[in-house]
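Accompanying notes for the structure given below.
Complex shown without one protein chain; remaining protein chains in place.
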Amino acid sequence: MAMTGVLRPGHVQIRVMDLDAAVGFYRDVLGLEEMGRDASGRVYLRAWDERDHHSVILRAADQAGMDFFAFKVADEHSLNKLEADLRDFGIKTERIPAGDLLETGERVRFEIPSGHQIELYAKKTFVGSDLGQKDPKPYSKRFDQGIAPMRMDHALLYGPNVDQVLEIFTKVLGFHLAEFVTLPGTDIKGALWLCCSNKAHDIAFVVHPEPGKLHHVSFYMESIDRVFRAADIMAANDVRVDIGPTRHGITRGGTIYAWDPSGNRFETFSGGNSSYPDLPPIEWSWEGLGEGGGLDVAHRKMHETFLTVVT
Amino acid sequence: MAMTGVLRPGHVQIRVMDLDAAVGFYRDVLGLEEMGRDASGRVYLRAWDERDHHSVILRAADQAGMDFFAFKVADEHSLNKLEADLRDFGIKTERIPAGDLLETGERVRFEIPSGHQIELYAKKTFVGSDLGQKDPKPYSKRFDQGIAPMRMDHALLYGPNVDQVLEIFTKVLGFHLAEFVTLPGTDIKGALWLCCSNKAHDIAFVVHPEPGKLHHVSFYMESIDRVFRAADIMAANDVRVDIGPTRHGITRGGTIYAWDPSGNRFETFSGGNSSYPDLPPIEWSWEGLGEGGGLDVAHRKMHETFLTVVT
Amino acid sequence: MAMTGVLRPGHVQIRVMDLDAAVGFYRDVLGLEEMGRDASGRVYLRAWDERDHHSVILRAADQAGMDFFAFKVADEHSLNKLEADLRDFGIKTERIPAGDLLETGERVRFEIPSGHQIELYAKKTFVGSDLGQKDPKPYSKRFDQGIAPMRMDHALLYGPNVDQVLEIFTKVLGFHLAEFVTLPGTDIKGALWLCCSNKAHDIAFVVHPEPGKLHHVSFYMESIDRVFRAADIMAANDVRVDIGPTRHGITRGGTIYAWDPSGNRFETFSGGNSSYPDLPPIEWSWEGLGEGGGLDVAHRKMHETFLTVVT
Partner (left out) sequence: MAMTGVLRPGHVQIRVMDLDAAVGFYRDVLGLEEMGRDASGRVYLRAWDERDHHSVILRAADQAGMDFFAFKVADEHSLNKLEADLRDFGIKTERIPAGDLLETGERVRFEIPSGHQIELYAKKTFVGSDLGQKDPKPYSKRFDQGIAPMRMDHALLYGPNVDQVLEIFTKVLGFHLAEFVTLPGTDIKGALWLCCSNKAHDIAFVVHPEPGKLHHVSFYMESIDRVFRAADIMAANDVRVDIGPTRHGITRGGTIYAWDPSGNRFETFSGGNSSYPDLPPIEWSWEGLGEGGGLDVAHRKMHETFLTVVT
């Protein structure tokens, strides 16, 4: 197969301080569809072009942040093989039984050296996009309910030991490195954009002293026009914006960074480079990340919040 | 690896009747960069976001059409393995020596039952995109020279035995089927959109009595705005348009079909669904292709040229 | 004053065969807001960025078409002055009392030599745009309910004596001619694009043997992206499309021509040239209108429906 093993980001569980406020935001402002709630009160949502049951899970908690980030893998065989490979690499894994998450099969969970819980799974109920599977119409009203991204696209995570994370994702999980940033005056890769597809990235990491931190969860928009519309909807709903609209030099994607009601950063993202495993990664210096426009093409500076505000 | 085996469309060799007119079109109107000419007079071009040496090769001939369509594979091992798998499947392959095409390694060529010559190769000189590999700027003047697509994206090929082609692409080459059309009143798949990535498609086939025919080579545009700009540039340069601007229901991509000076159809394409091997393909009926907007969302009809004009 | 006399298109009364179907279309598919119904059963609607009470009036009738097209003038003084000027020019006018149309003051109605009923009025209740008048937010959900144009923008009318119409609009009503088409092999202006503002046009005429015909009423979209979205919504609602998406060479506007359920053509239009009374009009030959892309930049041909299908 051409696309094998790890296929795509599958779900993220986000901790929110006030569940009602969070649902109000993710459903009515961001425009995800509520797909269900489980016995423990978690709320499941998905974007209109996603075809599996859910991609975002909200859990009420005392502290904002991310519980875990999961990837769908091609099949049970891949799941078993990847778990074995992880163990061979010295990473402890555990199995979460099917049904722990609604409509989701067994998950393999493991902690990576940056302190994040990562999951792999092979099964989640297929529900189809809002357009259906047979002679689909090209439009659904859901495209325009709230910001209405097409999909949960990726996350940027902050924590230590990014070099070890790079090893695990490229040597064990089969990702390729699309772009990276070196730390000031060194060759050390301090920030990674990693892909299991030909998207601009499927997950990214920035080195950070505190483990297990969430920088942002990103949602994909169809165009720059739609990113601008997102800013309008954020304004109409008093959503606090961090950076943008602008373009990232890294990935060349259009972007807005903003905060959910609990202070978790999210992104509305569009476009972006294509990437392939045979292509050498694009290299950014630390100055390139800031003054070179890697973070913000329009303003070409390091925004302090980029390095300091995480949940 | 997550992306393995066949990675992406690598090059297409197009037959043109008047080489000077063709270069004038592909370089100055479509806006590809001329990368070189070989001893036999073939002209090599690439789009601004492509990182390998070339993607389009023009060959002067008495008759328009496509000589071959090639895919880049991950590495030499994949090349050998895929060749062995093709032979096991009963397909004859031949090796074209490195250097036969400029800056390109050894190629495995084989004919598929639709009558097309397909190639696989593992090596082509990496030249980098127009933006470079270190702290790239976000803009190059080449973005705006002519229609200026980002890349050669895919081709749609016409020929018989599409069912056997489906077998080869999915069972041997590792592609997945993203969308298909059934022939009138049957369950027979008469048109296929096939992927080796999470793009909307990497190659497509429509059943046709005559073998080895080219319907179009497609070039990727960043946005609907850029597709409209392409129409303006076509008009300013008297490029004959077939269909569009419109959206395809199939793939949900923005499109214009038009003809190069030799009568080869090309497409300027944008957006499009994402696809993954675990997702069931979207099914279109024959009416869905025509009246259902599969071909043309705006006009929802079968355009006669779609079925009859090929090179 | 810089903008004086006739200010802008104010309303159009459209005849529809099935009022319920028409309301379903104009309100739910086109996305106008229903503002009221009068004793005679007429339905009043407006677009989200319009600030007066209504711009479209639907009247149930046995035959599709347009009853009248009206312009708002600056004030009562202008209304009286323009009526006097029309009479001096030999045009019969009548006064329709205030209140005949909901929330609308006295109207001056007159027939022009093309057989159309044109109206001027100075008063209509100001209701404000959907965003309000004080510290407005930049977004309202109404932007995305249906096709959701910003405003009724202009109409194209078909009838005889276009030369006399030009005289009246430029010499009496103060419009300027932005663009025109000459009839085949002549200097006779057979099609006119006329402005009372610096828009691409506020009303247009094409010479036609039958008087009083409607070619289309046009609705303004914010961008090409929104014109494409309109095509998607048309497809999802089985709206029959005539031409487009494409660009008109004349006016340089993005366009789709389509038909309402009664067969009245409407347009979703975006962009377009700016025009001013001191600038010489742009001249199009008959070939320029067709093969030159005046009507359809992408296809550069005369569409037969453009000349023959009117209501």
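Lettered A, B and C in written order, each chain numbered from 1.
Operating definition for what follows: a contact is a pair of C-beta atoms (placed from the backbone, for glycine too) under 8 Å apart; a residue touches a chain by one contact, two chains touch by 3 or more.
Keep in mind the model is a prediction, meaning the values are calculated, not measured.
**Q** From the listed residues C:I14, C:L101, C:L173 or C:A258, report the one that touches the chain absent from this view.
**A** Among C:I14, C:L101, C:L173 or C:A258, only C:L173 touches the chain that is not shown.
**Q** Sort through C:C196, C:V241 or C:V310 and give me the one touching the missing partner chain.
**A** Touches the omitted chain: C:C196.
**Q** Out of C:R107, C:R151, C:K189 or C:R265, which residue would touch the omitted chain in the full complex?
**A** In the complete complex, the chain left out is touched by residue C:R151.
**Q** Which of these, C:R247, C:R265 or C:H299, touches the one chain of the complex that we don't see?
**A** The one listed residue touching the chain not shown is C:R247.
**Q** Provide the residue numbers of subunit B that touch the chain removed from this figure.
**A** Within subunit B, the residues that touch the unshown chain are 137-140, 144-145, 223, 225-226, 229, 232-233, 235-236.
**Q** Please identify, in ascending order, the residues of subunit A that touch the omitted chain?
**A** Against the missing chain, subunit A presents residues 223-225, 228, 231-232, 234-235, 241, 244-247, 249, 254, 256, 293, 297-300.
**Q** Determine and list the subunit C residues touching the chain excluded from the picture.
**A** Contact residues on subunit C toward the absent chain are 1-8, 49, 51, 72, 74-75, 126, 133-138, 150-151, 173-176, 195-199, 222-224, 247, 249, 252, 271, 273-274, 276-280, 282-285, 287-288, 292-294, 297.
Keep this in mind: only the chains that are shown with their structure count from here on.
**Q** Check the residue numbers that subunit B and subunit C use where they touch, and answer same if over half are used by both copies, otherwise different.
**A** On the two sides of the subunit C and subunit B interface, the residue numbers are mostly the same, over half being shared.
**Q** With centres defined as the mean C-alpha position, give me the subunit A-subunit B separation in Å.
**A** So the centroids are 30 Å from each other.
**Q** Averaged over CA atoms, how far is the centre of subunit B from the centre of subunit C? Could you give it in whole Å?
**A** 43
**Q** Of all the residues in subunit B, which ones touch at least 2 other chains?
**A** 223-224, 247, 249, 293, 297
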